[in-house]
Every structure is written in structure tokens, then in C-alpha cells.
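Every protein chain of the complex appears in place save one, which is left out.
And now, chain A:
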Amino acid sequence: MLALFLKRGHGGGSNPFQHLEKSAVLQEARVFNETPINPRKCAHILTKILYLINQGEHLGVMEATESFFAMTKLFQSNDPTLRRMCYLTIKEMSSIAEDVIIVTSSLTKDMTGKDDNYRGPAVRALCQITDSTMLQAIERYMKQAIVDKVPSVSSSALVSSLHLLKTSYDVVKRWVNEAQEAASSDNIMVQYHALGLLYHVRKNDRLAVNKMLSKFTRHGLKSPFAYCMMIRVASKLLEEEAGQLLLSLKISMQLLLCSYEGCFRAISTLPSLIATLAITTLLKTGSESSIDRLMKQISSFMSEISDEFKVVVVQAINALCQKYPRKHAVLMNFLFTMLREEGGFEYKRAIVDCIISIIEENSESKETGLSHLCEFIEDCEFTVLATRILHLLGQEGPKTNNPSKYIRFIYNRVVLEHEEVRAGAVSALAKFGAQNEEMLPSILVLLKRCVMDDDNEVRDRATFYLNVLEQKQKALNAGYILNGLTVSIPGLERALHQYTLEPSEKPFDLKSVPLATAPNAPVAVVKQPEKVAATRQEIFQEQLGAIPEFRGLGPLFKSSPEPVALTELETEYVVRCTKHTFVSHMVFQFDCTNTLNDQILENVTVQMEPTEGYEVIGYIPAKTLVYNQPGTCYTLVALSEEDPTAVACTFSCMMKFTVKDCDPNTGETDDEGYEDEYVLEDLEVTVADHIQRVLKPNFGAAWDEVGDEYEKEETFTLSAIKTLEGEGVSELLTFLLAPFRSLTGRLLGQSCSYCDNKLAQASKTQKSIPSPMGTRLDCGRQESILHSTVSGRQTFPEAFQIPPEDLCLLQDVSFLVHPP
């Protein structure tokens, strides 16, 4: 072939194979019979034959066989190129010509010969012409070739073995040991081929494939091709396992359609994961009538599965309770049975959660539920659960028909348990005392006994509650026993820390702590102390506190939740305002941005003109406003002293500053500037800016606390509202709360869901129901009577000059109006 690299002189770049004609070429093949053999010539003829075949030329059996036989003569020559071309021809013709096996011995000789060049290609040619019977004869050679040190030989043997799997699987199967050995080869192609062969042999045996995978992932693979292959094998295995699981599930579902009995028997044979899934599906698809039977059958099943699966089943039961509230008795019984059995913490907690949610949703179940829970805590090993249940008892117990029966259980806990449970029991007792006047004397007696307890916490709590209860004031009870802390806890921590640093004669004032804007964490045990991020309010407090002029203002009551834009977005100067409310003052913070790059503004203030009541005290300017860097200036304003209720006001605002021209490229400014002003939009201050939410977790107590004096009754005709459910209520609320727009976001959400609940109940019973919502609904007529109340410390609706129907007490919120 070296000769081919020299110019062959086939003039002019035309295709030497262009006008080949099959019969002519095959005729030429007769040359093969001549001796001595001219390797070059013969090789070229073979090339032409191969070219023709490649071009799709069809060879008949006769002519192919003839040419094949002629070619066998060429084995007499030792010319390597010619030999290689012979191998190629054998391969091409093996499917067309007959009796091709006559070259077997020649190929076998080459395969085992000394010339490594021939061995690889010879193996491949040989395997192409070999059938299964013949394969056994050369089996020995194949095995040797697979583990041969020469990579091309090994690869050729392995790949050929792979092809032979299709026809001679049983024979090739016997070569896996050799293939295994080859798989540890350093040559990346050999490793790839060996692994491929091994996989193809074993692919129906999952265990073997698994083993193969784990072995090679442990030892690592040199060959990237092998890696790709292993990844595919692994993903196929995963698919198959998932497929099996799904199949099991499908079977159990099919059985389900036939009968429950059959299904349960089948489920017991499935692995527990599948069984659990099957059970939960049964629970989810169960109908109301089938629940009784279902529960009976599940109890036997539950003892066999592990805790984590039990939790899954409990959660499914929870969902079932939501769906069929009338079945609460059966389900509760089941849950309590399970609760009494052995089980881990997570499992029991899941059950308790489920029971509590049933109790909360379903008032009919309350009595039985609470009684059962009392029994449970008699013997409960988990303090967290015991304290949780005690908390629940404290909350719900007083409202039941016969609250005194719970006292015994609770008091027993005080006597018998750990300190955490005792402390929880004390709190629960106090709640009973706070809500129930008849029981109060007994509770006081019990609490007095608790004051002698060993543990600090228990004694402290008992003493505290005793003192509060002895005052016999509803407001105190509500504030200190029934409702939690209304202030934000990190804020409280900070304020207390501050107080300890600056010793003072005055007692610590809780009012100086900012109110909590979100519910504090529930009674559940906090696992680790969490770093609580400073709220927005606290950040503002710090910022404003840093300015000397604002130090004397006192604590920050409220900041407006969103800055108000006083300019359009695309103007030369962009100004936004945040309103901060203090005890007798307001600070307006203006964040200004200069969008002109050829100007610098200095000494920027925003002048404000109030329409009434307020008085501007002073300005803190922003020193400079460079292009596109926001700066802040403040305006301090005092509330009117004569008329503390004049809180609504409109301010006309004007930005005043000194302008200096500036070169946009260099940033140099002129020394001299000129005064200029820029008109901003008016700023409104409304009642909402002086009102902050106070969270009242215990609505009933807050409602009672307000009392009857502040109650107002009004009648409305609802002509535009079609239904009371859902939208009707939300439209009402929107109307009522219009002046408090900035507060209403979440309010509406909360109120509506509560309302909807009540409405749903009302629509079922067709009665009118008084609800703490403050709305009494007569479903027959499209009318409603709204009870509205104002809760305030000092001020009164009339004084505010806001129509009274605009203020109402909603679930969960009362307005703390800030005192003048």
C-alpha cells in the first residue's frame, strides 16, 4: 500500500472507480489463480470488488462463490495488505457466497500465528463465517484470544463474541471468566468491550448485573466508554425496580376492585412499603359506609409495619376524617386504640396531631376526644405530647359543658409528673380559672398548693397565675393568662437588654417594645435557639435612633409598610416616602434619587405644608445627591396638641435643594450653584398610619374583654351582594375596612375563612347563628346585622369622625389605637 501513496498516475483527478462494471471486475478476479501472485494487482482488484459491493451492486450466489474461491488462493501470498483485503472480502461475501467455511483453517492459523497484525482481523473474519457447531472447535482459541495481551486481539475476540451471542449464546456464555479477566485491562477499549460482553451475557440476571455494577463502581473504570455503558445499565436497573413496585401496586389495586377481603390477604404478602401505599390508597378511596370495616381490618395490619409507615397511615386517616366528619367516632376510637399500643414518639405525635385536628374541626367530637386524651396523658411517656395535650385542655376544656371533670386529670399531672409537665398543668389550671367563675375558688386552692413545688418554673407560674386570678379582672385574665405575648420576642429581648444596661428608677415599660406583627411560635418545643432576624421595624428604629434630633421622640410605634412614591418613575428626581409614627410626632423619611448625570444636588430637604393639625418642627437634609445614588432626608412633624384626634391630614410637598452643574464624564462640579425647588405629589396621612395590629390568639377572651359598652348595632341592606358565602363576606369586609386599607391584606384572608366556616354551618342548619365574627346572619333574608365594636384605650368612635359602621372587631384582631 505504500506504493499507493506515490502517485499512481491516474491522470486528471477522475474517479478510478467510475465506470466499473461488475462482470468485468469479476472476470479480472481470474488473475487470482495465476502464480506467482501479484499482490498489488490482486489487492486492487479486491478493492474494486469491495467498492462495487459497497455501491450496492448485487452479486449473485454463483458469481460470489466463484470469486470467493478464487480469492482463497491469495492466502498463499504473504503480502500483508493483500491478506487484510482478503479478510475484508471474506467478511463482505460471507452472507452471499456459499461454503465460505473453507477458509476456516487458514484463518485459524492466522489467528494463532506469530504475526500480531493478522490476529485481530483474522479473529473477526473467522467469527463472521463460523456457525455454532464450528464454534466449539475453535472455542479454545477464542478464549485465549480474549485474554491475549495484545489489545487489538483481545478487543477483536470480545466484539466477535458479542456478535456470536445472537447465534451461539450457550457457547459464548462459557467464556465469561475470560471476559471478566479482560475487564480489568488497562486498555480502555478492551475494558469497554469486556464489560459490554459481560452485561449482554448476564442482562437477564438482575443480581449478577447488580454485582457487576457494584464491583466496577467500587474499583473505578479506566474507560470513558465503559463508564457511559455502566451508567446506562444502572439507570435501566432503577427503571426495572420501579417498574416492579408499580406492578405490585397495580395488582393490589385490581384486587381491591374485587373485594376488600381478597385485597387484605394480598397486601400481607407485599413488601411493607407497597402494603402501606396500598392501605393509604384504600383509605383515600374509601367511602363513608366502608369506613367501619376498613378500620377493623387495618388494626390487625398496623402491628406488622414499622413506625414510619404507621405515620403515613395515620396521615391518611387524618385526611379521611376531614372528608367524613360524621365518622369521627369510629375514627377516633381507632386512633385511641393505636395510641394505647406501643409506638415511637413520631408515631404517637402523629396520632395526637390527628386527634387534635379532629377535635378542632368537629365540635361534636370534642367531649369524647378530650376525655380520651386525658386518659392518655395518665400514662404518657413523652413530655412533649403531655404538655401539648395539657395546653389543649386548657384552651378547650373551659368551654365544654362540664369542665370540672378535667380538673382532676390535670391536677394529677401536677402531682405525679416531671417538671415540664407540671408547669404545663399549672398553666392549664390557670386557664380554667380565668374562664370559669364557678371553678375559680377551687382553682385558687389548687394553685396555692403548687406554689410549694420543688421546681422554679412551676412555683413561678403558680405564683404569677395566683396573683392575676386573685385580682378577678377580666382584662388582666385575658392579657396575662389567655392570650400570649403580643409583643415581638426579639424586640422584647432587645428592650430588656437595653433596660439592664441603663439602670433606671422607672419600672420596665412593656409598651416600649414593638408589637408582634406575626403570630409568635406556638407552644411546641423549640429545638434550638434560632437567630431571629431583626424585623423591618427594628431596623428603622435603629436608623432613626442614630439621628440625634430624633432621640427624644420615644419608641417607634409604626412605620408605613410600603414607601409611597411622590414622583413618577421616570422623572428627573425620584422620591419615595416612608412614614414613621411616634408617640406625639411623625417622621417622614424621603428616599431621593437624582437621575440627572450632569447635576449634583446639595442640602436636599422636603418642605411640607400640612392642611390642619400638624406642625412642622424641623428638617434633616440629605447632604449631597450624586447621580443615581439614593440619599435620605427627614422631616419631623408634631401632632397637634390641642386636638389629638386630628390625625388625618394632607401635606403638600416640595423638594428644595442647591443645584450644581457637573461634568458627566469627569465628575467635576462647579463651585457655585443656585437654589431650586421641585414640586412633589401630596402626601396623605390617614388614621391607618396611627393604627398597629395587635394579635389576639384567643378571640373569645378578647371579645368578652371588650364588653358591651362599646357595642354598636347597625342594619344594612345588601342589594348588590348575591350570596353571603365567600364573596359576599369579602365584599362586606372590603367596604368596612376601606379606611384601613394598609392593614387589610391579611385580615381579609383570615376573616373570610372563619366566616366561610360559619356560613357553611349556617346554611346547613338554616338558622341564624351568632358568631364572634360580629356578624349575625339570617340566611333566609338577604340582610345582615353587623355587630361592630371599637376597642380602644381612650378614644371613641365619635371623636374620630369616622362613621361607626366602618370599624368593627374581627376575628383575631383588635385595634390598639395609639394614645395621644
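Heads up, the rule we're going with is that contacts are C-beta pairs under 8 Å (C-beta built on N, C-alpha and C of every residue); 3 or more make two chains touch, one makes a residue touch a chain; residues count from 1.
Here is the rule we use: contacts and distances are computed from a predicted model.
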## Note on the structure
Per UniProt record, missing subunit out of "Probable glutathione S-transferase", "Signal recognition particle, SRP9/SRP14 subunit", "Coatomer subunit zeta" or "Two-component response regulator ARR4-like" is "Coatomer subunit zeta"
### Message
Touch as defined at the start, partner being the missing chain; which of A:16, A:60, A:243 or A:325 qualifies?
### Response
A:16
### Query
Of the residues listed, A:67, A:156, A:248 or A:581, which one is in contact with the missing chain?
A:156
### Message
One chain isn't shown here. Among A:26, A:71 or A:85, which residue touches it?
### Response
A:85
### Summary
Where A:124, A:372, A:558 or A:579 are the choices, the one touching the absent chain is A:124
### Message
For review purposes, identify every residue of chain A that touches the missing chain, sorted by number.
### Response
1-2, 4-5, 8, 10, 13, 15-17, 43-44, 47, 50-51, 54-56, 58, 78-81, 83-85, 88, 91, 115, 117, 120-121, 124, 152, 155-156, 159-160, 162-163, 188-189, 192-193, 196-197, 199-200, 225, 228-229, 232-233, 236
